[in-house]
Structures are given as C-alpha cells and as structure tokens.
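Note that one protein chain is taken out, while the other chains of the complex remain in position.
And then subunit A:
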C-alpha cells in the first residue's frame, strides 16, 4: 500500500470486512455452544429489579445487543411513565424531600453512561 492510498484512506476491501465480521460472530457462537444462553434470563431479572421501583410497561422495553470483538453491549431502553406518575413514585421512594427534577436526572444518567463507552449492564433512558 502506498503512502498516498493511506491518506486517501482507501475503503477496506469487502473481503477483509467479511473476515472480521465472521471472526467476531463465530467467536460468540462457538462460546454459546457450551452452556445455556443466559441473555433472556439476565434481561428478565434486570427488568424485574427495575419494576420494583418504577411502574414500567413491559411493551415499552427495547433490548438491543451488539456483539463486538473485545466487548459486547447490552442496551435496555425503557420508556418511563409520564412525569406525574414518576413524581409520585419518586416521592414514595425518597420520602418528602424537595423535588429533584427527576426527568433531567434520568436523562443525564443515560448520557453519562453512554459517554462512558459500552454499557455492559444496561442503560435506562427516559423518553417524552
């Protein structure tokens, strides 16, 4: 490869991409052959923990998985209940403290963990 093609950052040949994709997906599939698939259970338990504190609609839960070479990302997107319900839920949890702008806190939380790189244990994000 010449120095010029380096600067042009020539697109990687498709065969190279094919090989990389195969290596990643197959490493996971081979690992998955031994031992049960724990993801469905992990997802269920995570949700039940969250459900202890927040009244979530099971239909508004989105689960995404991205299998990577070095690390994988499991992303849980959970639509939280409307502001009013959330307020009372927060009040119930935290007692009679002044209202801590729950919506912003939830958003900030999601952004921070996204910036930290891959979430390995799930992220909770609020949608309006």
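Convention: contacts are C-beta pairs under 8 Å (C-beta built on N, C-alpha and C of every residue); 3 or more make two chains touch, one makes a residue touch a chain; residues count from 1.
Definition applied: contacts and distances are computed from a predicted model.
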Exercise. Quick one: find the hidden chain's UniProt protein name among "Succinate dehydrogenase cytochrome b556 subunit", "Septum site-determining protein MinD", "TonB-dependent receptor" or "FtsX-like permease family protein".
Key: "Septum site-determining protein MinD"
Quiz item: Can you name the residues of subunit A that touch the chain not displayed here?
Solution: 13-16, 18-19, 21-23, 25-26, 29-30, 33
